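First the structure, in the form of structure tokens, and then the observations on it.
Shown here: the complex without one of its protein chains, the others still in place.
Lettered A, B and C in written order, each chain numbered from 1.
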Amino acid sequence: MTDILIILLGTTMLYVSSVSRIEAYVKTLAAQGFLLFLLVMVGVKEMSWLNIAFLVFETLIVKTVVIPYFLLTVIRRNETPREIEPYISQFYSLLIASGIFVFGFVAAFWAARTGGNIKPLYFGISIAIMMLSLFLIVNRKRIITHILCYMMLENGIFLLSLSVANELPMLVNIGVLLDLFVAIYLFAIFFNKINEIYDGSHVDVLTELKD
Amino acid sequence: MPAAVTEIIIVISPLFLIGLTAKVKALWAGRKGAPVLQPYYDFFKLLGKGEVISTTTSPVFRIAPSIGIAATFVALMVTPIPIFGSFIHFEGDFVLFAYLLGLAKFLMVLGALDTGSSFEGMGASREVTYSTIVETAFFIVIGSLALLTRHFSFESIFASVNLSSGYSPLVKILLVVSLFIMLLAEGSRVPVDDPTTHLELTMIHEVMVLDYSGPDLAFVQYAASLKMTVIAILIADLFLPSSVPLMVACVLSAAIVALVFVSVGVVESLIARSRISHIPQFLFLMTTLALTSFAVVAFFLFGVIK
Amino acid sequence: MITLVIILPLVFGVISFAAKSRIVNRVALLGSAALFVVVALMVWLGIDWRWLPDWLLVYFRFDCIGLFFFAVMAIVFAGVSVYSLSYFSEHNLNARQESVYILEILAFVVAMAGVILATNLALLWVFVEATTLTSALLIYFEKKKSSLEATWKYIYICSIGIALAFVGIITLSIGSERIGSLFFSDLYLHASEINPVWLKLSFAFLFVGLGTKVGVAPIHAWLPDAHSEAPSPVSALLSGTLLNSAFLGILRVQVILVRADQQAFSNIILLLTGFLSLLVSAVYMLRVKNYKRMLAYSSVENMGIMFIGVGLGQPGLFAAMLQTLAHSFSKTSLFLTSGNILHSYGTKKIEDVQGLLKRDPVTGWIWMASFLAIIGIPPFPIFISKFFIIRAFWVNGQGWLAVLFFLFIVVVTFGMGKAVFRMAFGDSGIEGAGSVRPASSAYLPQIVLLAALVIVGINMPNLVNEMLSKAAAFVSSVPAPVARVAGR
Partner (left out) sequence: MTDFLTGVVLLFAGGLGAIVAGERAKAWVFFGFTAAAQFFILPPVFEILLNGGQLVLPAYFSQPIGTAYLRLDSLAALFASVTSVGALLTSIFSIGYMKIYRGQGLSSYFVFLGMMSASMLLVEVAQNAILFLIVWELMSISSFFLVAFENGNEEVRKAGLYYFIAMQAGVAFLIAAFALASAASGSLDFSSFATVLSKHGSVSILLFVLFFVGFGTKAGVFPMHTWLPRAHPAAPTGVSALMSGVMIKTGIYGILRILLLSGIPDYRLAYGVLIISVITAVFGVMNAVAQNDIKKLLAYSSIENIGIIGMGIGVGMLGLVYNNPLIAMLGFVGALLHVVNHFTFKSVLFYGSGVVYSQTHTRNMDNLGGLGKYLPLTSLMFLIASLAITGLPVFNGFISELAIYLGLARSFSAGSIAMIVAALFGFSALAFIGSMALLCFTKVYGICFLGLPRTKYHVEPNERERTLLVPMAMLTVVIVGIGLLPWITIDLLKNVIMEFVPSLNPDQLVPLTGIFRTISGALAAVIGLVGLFYGLRTFLLRRRKVAEYKTWDCGYQVGSSRLQYTSSSFAQPFLHLVAELVPQKIHVEKQPVLFPEQASLESHTQDLSERFIFRPMIGILNKFLNLFSWIQSGRLQLYIMYGLVFLVVLLIWILGVK
């Protein structure tokens, strides 16, 4: 069951690397949040109810509902261009994404052989998600995609941290808390300042500082 | 006593030798020519005259000929006279010899520059330029002699050079030729320079002394001929066979010196002065000969040539 | 005592924020700085206030390396806070703005203290993140368009970095299941039980994560932007302490690898990134046009040198520590002085600044001396650390690396020297020599720091030597002397 959920999570990343509308990204983000919620429900045992409640709050409320909703309103309000312009064409970017996805499975395979108290698929897919998010950050031209992809990166890390959630719940919680904090921070700066001062939110406006 | 006499003879002889050369040239050209002693008449005439000194000049101009002649005299004292040896000798005295000639040259060049004349400046410039080649070659000559004899002072080098083994004739010929080139260069003779004219044809040494007159000019001309004599004596040193009686040696070496000056006259009659741009090549010949002789000596020493 | 360090400045900050009085502001700022210095001194001397409860002792502790970094930070912070007074007056800040600045800077410093003193990897990570967030506010303090860009890049890059560092922590805990703890003491003690492959993996992630904060190539890119756009005292603090505290994080992880006998792996990474940093700074020293960015590249270079020192293992560690100290002091001095120049000339462009020695001799000579300090001219101690790094190359049989090292160093020296001489020498644009005279708080801190450096460079006080040696021994594979845990 968990395996299917994890692979589903991975496939969402493949999806975003092939679509071009910002709304699709936001919706994927919500979907990922929900998938993570399911994973928490299925995968986590031996944890105190407080922890579980916290994780549920994090995944179901924050990741699935609040952030996507907030993002959608902002996007609609500001009437930012809806298209995501990649540097590399969709086709090649999908190709590379698939490559990274396969690398994730290789990593999972490697993790299984290496030992350690690791659920291989957690490791592999989360690595793949992280790489894919970083790849998308590099490949997309709108500043808002930086935030979206950062959230996806966080989801990947959350997935990885779930694999040790039973042993070190504290770690997961700290991670989650800080993620939230950073996300809010980034949002705050982005929506208060960047969007205000740099109209259009194309990444090229942020290349004044260079040598 | 005989040494002192010899020395006096040598001091007197340069002007005679110059006259000899002039005579040879004249005869070769089919003229009667001036008497052999003409340089002496000129010399004393100049000593008795007043001077015209350029207003441009400084005391350097005035003292330069005296220093030039003094330095050449001391160079003569360092030079080993055949059989008698030298007045001043010590290990490395050949450096003193060369550098005294250098001192004379330095001052003469300054004297030329002091007149502010571009013509004399040109002569000075060429003089120092060519001396870079000649002086280097001279040291190679000395180097091969030192290697040959394993002695490091003029006197002992030339005292033992004739005692050395069988390969020395070849070396000697090479060295004599290069010393002869040096003599032509230092004495400003054809093909390096033409001493007889004062205008278009003369280009190096004579042009430097254009503004000298009276006793200063006498000093300059005497010093120039003394310098040639000294080099001729070195050639005689090389040629003189060892172990001959004193008188024979004296006569022989005097003959050799005279012969050298005669050959200068012959050369001047046969060859025209080179183009100024060809002079370095001619002088490099001296370097090449000296290097060859050094190589020959070294090869013999290390048994490459038997 | 640790409680004091962690809590009190925050309290001060909040009070000054609430009071909005210039006097309270100054007391809060200087008081916190004094507190840091006094605590560092007392810990070193072993004086203890037992009557003060220390609730946080489990999570924070002064060990010998932490104490060293803390002391450096305390001194740099003291300098910066004195300088801040002149910053306030030169920029005509009102009491409100001052108090905001003070609150932010105190939060920043506390976050760094947390990084330095944390006994737990996760906690260290939390504080590293906290430093990012607090310092971001400071970088954006002047609220210009360019500083916004710098802040954005800073936060974004460092956030990704810190996320990757978190992955490193997770992978470490995966590899160290039997230890089940992220306290450094446990990790060090049982280092050999950690699965080596997972350990390497976690090192890679932690290195990328923390290295981003340290600012070594190739993950240095935020550094010139942030350093140049921040107010000068903040730049000083960023370069003089923030980079160090992240560096300490990497050192603490490195110790795990050393204890697990895996340092061959990490040393290669350290050397590689160290040389890459030298390369990057060499490339940009020659083309940088903004003197604050130039100083930032110099930080990249110096961090590279420290990494090389650590990467050389035992022989280079002392040098790395000395370099840390010397770089912090001299870079602080440089950045603070750059504030004077900026104020006097109103431009950050190198080509627009000329005749500093004539216009403002005090600033000019400090600028010159600090430059000499940073490129390692004796009697400044960077010279000694460079000497020992070269020596370590020979000891390790890697003498050829010295060629590379010097090649880059000379290029850096050339680039920086060209700019500095251009700024200092020549005729000043305005009439009259010495026409600008900064407030004493604008040059005293630099003079004190430079004087301290000269003392360290010529006749290193035993106190400093001992501190450096212990810090170096802490990282070395040679079993360290029992960590002197002072300041309970």
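Following the convention adopted for this analysis, contacts are C-beta pairs under 8 Å (C-beta built on N, C-alpha and C of every residue); 3 or more make two chains touch, one makes a residue touch a chain.
Since this is a predicted model, take the numbers as computed values, not measurements.
Peer 1: Please identify which of the visible chains the hidden chain touches across the whole complex.
Peer 2: A, B, C
Peer 1: Looking at the whole complex, which of C:342, C:390 or C:444 touches the chain that is not displayed?
Peer 2: C:390
Peer 1: Among C:66, C:79, C:114 or C:161, exactly one should touch the missing chain; which is it?
Peer 2: C:161
Peer 1: With the missing chain put back, one of A:107, A:121, A:147 or A:186 would touch it. Which one?
Peer 2: Residue touching the chain left out of view: A:107.
Peer 1: Using the document's definition of touch, tell me which of B:69, B:83 or B:184 contacts the absent chain.
Peer 2: For the chain that is not drawn, the touching residue is B:69.
Peer 1: Residue-wise, where is subunit A in contact with the chain that is not depicted?
Peer 2: Considering the whole complex, subunit A reaches the absent chain at 87, 107, 110, 127, 131, 134-135, 137-139, 146, 203, 206-211.
Peer 1: For subunit B, which residues reach the chain that was dropped from this view?
Peer 2: 47-63, 65-67, 69-71, 73-74, 77-78, 88-92, 95-96, 98-100, 102-103, 105-106, 109-110, 112-122, 124-126, 128-129, 131-132, 134-136, 138-140, 142-143, 146-147, 150, 152, 198-199, 210-211, 214-216, 219, 280, 294, 298, 302
Peer 1: Hey, which subunit C residues sit against the chain that's not shown?
Peer 2: Looking at subunit C, the ones touching the missing chain are residues 152-153, 156-157, 160-161, 164, 197, 200-201, 204-205, 207-208, 212, 217-219, 221-222, 224, 269, 279-280, 282-284, 286-287, 318, 357-358, 372, 375, 377-379, 383-384, 386-388, 390-391, 393-395, 399, 402, 406-407, 409-411, 413-414, 417-418, 421-422, 425-427, 457-462, 465.
Here, only the chains that are shown with their structure count from here on.
Peer 1: Select the category (line, ring, star, complete, other) that matches the graph of chains linked by touching.
Peer 2: Other.
Peer 1: Can you tell me which chain lies farthest from subunit A, using the average of the Cα atoms as each chain's centre?
Peer 2: Centroid comparison gives B as the farthest chain from subunit A.
Peer 1: Using mean C-alpha positions as chain centres, tell me how far subunit A is from subunit B in Å, no decimals.
Peer 2: Measuring from centre to centre gives 98 Å for this pair.
Peer 1: Quick check on subunit B: which residues sit in contact with 2+ other chains?
Peer 2: Residues of subunit B touching two or more partner chains: there are none.
Peer 1: Can you list the residues on subunit C that touch subunit A in the complex?
Peer 2: For subunit C paired with subunit A, touching residues are 122, 125-126, 129, 133, 136, 145-146, 148-153, 155-156, 159-160, 162-164, 166-167, 169-170, 173-175, 177, 180, 182, 195, 197-198, 224-225, 228-229, 284, 287-290, 293.
Peer 1: In their shared complex, at which residues does subunit A touch subunit C?
Peer 2: 114-118, 123, 126, 130, 134, 137, 146, 150, 153-154, 157, 160-161, 163-164, 167-168, 170-171, 174-175, 178-179, 181-182, 185-186, 189-190, 193-194, 197, 206, 208-209, 211
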